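Note that this complex is displayed minus one protein chain, with the remaining chains in position.
Chain lettering (A, B and C) follows the sequence in which the chains are written, and residue indices restart at 1 in each chain.
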Amino acid sequence: MSLNGFGHLFRVTTWGESHGPALGATIDGCPPGVTIEAEAIQHWLERRRPGRSKMTTQRQEADAVEILSGVFEGRSTGTPIQLMIRNTDQRSKDYGEIANTFRPGHADIAYHLKYGLRDYRGGGRSSARETAARVAAGGVARAVLADLVPGLRITGSMVQMGASRIDPARYDAAEIERNDFWCADAERAAEWAEEITRLRKDHDSVGAMIEVTASGVPAGLGAPVYGKLDTDLAAAMMSINAVKGVEIGEGMAAAALTGRDNADEIRMGPDGPEFLSNHAGGILGGISTGQEIVLRFAVKPTSSILTPRRTIREDGTETEIVTKGRHDPCVGIRAVPVGEAMMACVLLDHLLLDRGQTGGKRGLIG
Amino acid sequence: MSLNGFGHLFRVTTWGESHGPALGATIDGCPPGVTIEAEAIQHWLERRRPGRSKMTTQRQEADAVEILSGVFEGRSTGTPIQLMIRNTDQRSKDYGEIANTFRPGHADIAYHLKYGLRDYRGGGRSSARETAARVAAGGVARAVLADLVPGLRITGSMVQMGASRIDPARYDAAEIERNDFWCADAERAAEWAEEITRLRKDHDSVGAMIEVTASGVPAGLGAPVYGKLDTDLAAAMMSINAVKGVEIGEGMAAAALTGRDNADEIRMGPDGPEFLSNHAGGILGGISTGQEIVLRFAVKPTSSILTPRRTIREDGTETEIVTKGRHDPCVGIRAVPVGEAMMACVLLDHLLLDRGQTGGKRGLIG
Amino acid sequence: MSLNGFGHLFRVTTWGESHGPALGATIDGCPPGVTIEAEAIQHWLERRRPGRSKMTTQRQEADAVEILSGVFEGRSTGTPIQLMIRNTDQRSKDYGEIANTFRPGHADIAYHLKYGLRDYRGGGRSSARETAARVAAGGVARAVLADLVPGLRITGSMVQMGASRIDPARYDAAEIERNDFWCADAERAAEWAEEITRLRKDHDSVGAMIEVTASGVPAGLGAPVYGKLDTDLAAAMMSINAVKGVEIGEGMAAAALTGRDNADEIRMGPDGPEFLSNHAGGILGGISTGQEIVLRFAVKPTSSILTPRRTIREDGTETEIVTKGRHDPCVGIRAVPVGEAMMACVLLDHLLLDRGQTGGKRGLIG
Partner (left out) sequence: MSLNGFGHLFRVTTWGESHGPALGATIDGCPPGVTIEAEAIQHWLERRRPGRSKMTTQRQEADAVEILSGVFEGRSTGTPIQLMIRNTDQRSKDYGEIANTFRPGHADIAYHLKYGLRDYRGGGRSSARETAARVAAGGVARAVLADLVPGLRITGSMVQMGASRIDPARYDAAEIERNDFWCADAERAAEWAEEITRLRKDHDSVGAMIEVTASGVPAGLGAPVYGKLDTDLAAAMMSINAVKGVEIGEGMAAAALTGRDNADEIRMGPDGPEFLSNHAGGILGGISTGQEIVLRFAVKPTSSILTPRRTIREDGTETEIVTKGRHDPCVGIRAVPVGEAMMACVLLDHLLLDRGQTGGKRGLIG
């Protein structure tokens, strides 16, 4: 990872601030000859778009993506793809208070300390709006993956909101697209909808846990020992705004397991090796095994709340702040498509990297 | 992160296999003029060394580090520092079974699938022995940090073994150096010692949770939005063998919090801004705030156990395997100095990066 | 250098095709707090702009730069700066012949062989139009350099056109801005103007040699042994379209010298060390010495000429081609501001890199 980019061979650099003229992603290293359409990218952006459901912010942003380069007659040329999204919902307003007051839980004070100045409008570069560029880049990655690994499927869902986790017994993948929480447990989704209403009235917000899985991933992706697939996935997810933890397979719970319980035993199946369990989350020694990749990340509660919080101004004086505006009571909801996009980018990147390193040849078993 | 290296400006590439002639770390980008002594690096290696206590593997490895380049008359010259550790405890033995059988929970099968061949002796490159090179590199990073940021202090400790967590009420930093678990809770350390004995007899192993903190870290380190300090720390920890999850500050628990509870309010103290809590773990928007940095990572239980596990051979036939040898019943113990070393490398790297980007100048408050 | 970007800490990625909607540069790593104005960048773009003089192509392109991110209230924020230039002079025309015929001397056939498809409109990505993005990025680099190293001065000029070199005895830096060739020898400039007219009539083109110097460069820039200042400068210049050779100081002529003639002897001057000559071109061991940096690069003659050339079509049939359009008879002229821009980017990049590595401290003499 560099300052504002990530990826070894499929390299994505995002740019832009929340309230500047535009934001976007510069993709360097997209394979040539793949059908890339703005409409297909737009499809993924819609899933993240503010105002999409009652559960998220009511800001209306079109988030329309334009492809400025790298695609000719509908196909990628192998040259950099520039994706631009104009910022349209920039209400003219007085930023007076935010301009010189640090909102607790936000990056305001950290940017000020580092850079000595900051674009305070809507958080500037540290705004979650930056993730729109990730989702756009993820749309390109998905198009290439569909071409190279037709069976690969990425699924994100919300598995916890506040202290309430989904019931694995009620997990139904088909539910994910049916509710406003990308939740596979319909009952929990209904409860969470009520909870969101309550939080809004209470001027509060709440955290969440997101799970992203990928099935159909070829074995052999990952570049040990520092470009491991799980290393790059952890970095990708931790780089998303408000994320405070990332885990693969058993994750943090692995601390409580014994070796006897944890090791995934192996058998020979009709199509090759089969694992009798998936505690590893599809990755061993940093390399994909062909099993489903399973990761989860925790998103902290939105820091922008209507409840007064103690803080200071740039001049050092103390004050209280109430962050007005149309904020998500649970940013975790909109983090689901972002997590999917990051998964798509990292998998494609490692697919290209592995192709470069090994020629994509696989060691045989049996 | 590249294949076998990490860091932006303080760039560490490790090399070597468990049972080859040697392993080591190539450090490119160490600042000049810093006192670097093999003895000081050795000090840190001793903390990780196998055979150091009854709680870890009884293999005896000297792990003596040699400085082959980059240091002249005791001081770094700004050129690459090559650190080499010879492998001495290579018992001549028959690797027959391991040579063509995949140990469950190990990287054996993944390396085979990716590369088509592997150095099966002791896990080869995927052996935890690789972490000796990290600790050596961390020793260099600590020497430079001591020079540039005298007050900075890194502390690793084990906060959970199996299902047993330390009691925060009994936390005593002075205890960490007094027991075989780097545990700040003396009572837990005593219980864990008994548990390790029991696990050994039972031919089993157990997972653990490590906490690494850093105090005295200057505000302003971190390069948003992909070279964030927490992003690079997460990658650094996830790249360690057997790590399955990483969290910063509240971490995974942030999912269960409300915005009102989570935001760290700010006041003006005698020396500048002060936070009334540290849910963020010292990092906001990917940038250090000057508060203590707090992270934890989970280590899965050792996969090498004496209990038979079902598996397959390279030729696809099924079998059972018992992994003999002198293995750690809890690799988490020896992961403590490794986590500290990675913290040191990442902090130094970001210190240099920030110096390059901003000149190390800080925005003023008050 | 990566695929479409260069720089260690001041990282420039250019994007865009000759006849797409826009092209530009994504700058990641610009130091914060520097005044960056579109007008100032535009100033440098004007020097490269087609249609600027009778000696260059008569295409009229506005080349108006827009700053889309990274600048707030006129100052850089430390976040990515996106510079966009819309393509306006896209004459609607029939590309029929070029679409499936490879122009000799152009990258057409190479792109086809590598990517299997190409944006054939005006050369697509391989068009010299890409260098507009370099000049824009160079404008940002110059603004930062002006802030950090006030005395630094970069000067590009054309020192040879075809077989005609300038006469060192007539070198007058003030002349450079007075003629259409950025030529320090007024007499040569006049001769070259006549020659250009003749070449145009003759449907031919001609090569050139460009010199770029930088004075006021601090000693100590350069990261041996692969990130040497001369290595990065050579790469930067060789990456410019049509460049076939690069040299520093004595350059290729160093092959003919003896050691006695070549070494620059050193004396102590009132302000520190002084060299009695500058055969080295200001760089020793890859590190700047404080002397003037002197480099030259050769630009091949424009391949687009009105004289028929033998070639083949994509289907393998043979044909002849005449490349119509409004092409520069000597692309070397417009390469002057491009070379200056690359010099500015590389020097700034190494300034930041050195600041990161050494803190910008200098070893003392005397």
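Here is the rule we go by: a contact is a pair of C-beta atoms (placed from the backbone, for glycine too) under 8 Å apart; a residue touches a chain by one contact, two chains touch by 3 or more.
Fair warning: this is a prediction, and the values are worked out from it, not measured in the lab.
Q: Since one chain is left out of the picture, which of the remaining chains does it touch in the full complex?
A: Listed by label, the shown chains it touches are A, B, C.
Q: Which candidate, C:P50, C:P80, C:G122 or C:G222, sits in contact with the chain we can't see?
A: C:G222
Q: Write down which of C:T56, C:S69 or C:T289 is the residue touching the left-out chain.
A: Only one listed residue reaches the unshown chain, and that is C:T289.
Q: Contacts of chain A with the missing chain: which residues?
A: 9, 29, 31-32, 78-79, 224, 352-353, 355-360
Q: For review purposes, identify every residue of chain B that touches the missing chain, sorted by number.
A: Output for chain B: 2-5, 11, 13-17, 20-24, 26, 28-29, 32-33, 66, 68-70, 72, 75, 77-82, 84, 114-119, 124-125.
Q: So that we can see where the missing chain sits, which residues of chain C does it touch?
A: Residues touching the hidden chain, for chain C, are 1-6, 8, 14, 102, 104-107, 109-117, 125-126, 130, 160-163, 199, 204-209, 219-228, 230-232, 234-235, 238-239, 241, 244-268, 273, 276, 279-281, 283-290, 296, 298-305, 307, 309-312, 314-318, 332, 354, 357-358, 361-366.
Criterion: only the chains that are shown with their structure count from here on.
Q: Of all the chains, which has the CA centre nearest the overall CA centre?
A: Chain A is the most central one.
Q: Identify the chain pair joined by the greatest number of C-beta pairs in contact.
A: Greatest count of contact pairs is found between chains A-B.
Q: Count the residue numbers both chain A and chain B use at their shared interface, divide by all numbers used there, and answer same if that is over half, different if under half.
A: Because over half of the interface numbers appear in both copies, chain B and chain A meet with the same residues.
Q: Express in whole angstrom the distance between the two chain centres, defined as the mean CA positions of chain B and chain C.
A: Going by mean C-alpha positions, chain B sits 45 Å from chain C.
Q: So how far apart, in whole Å, are chain A and chain C when each is placed at the average of its C-alpha atoms?
A: Here the centre of chain C sits 39 Å away from the centre of chain A.
Q: Can you give the whole-Å distance between the Cα centres of chain A and chain B?
A: Centres of chain A and chain B (C-alpha means) sit 26 Å apart.
Q: For chain B, which residues are shared contacts with two or more other chains?
A: 224, 357-358
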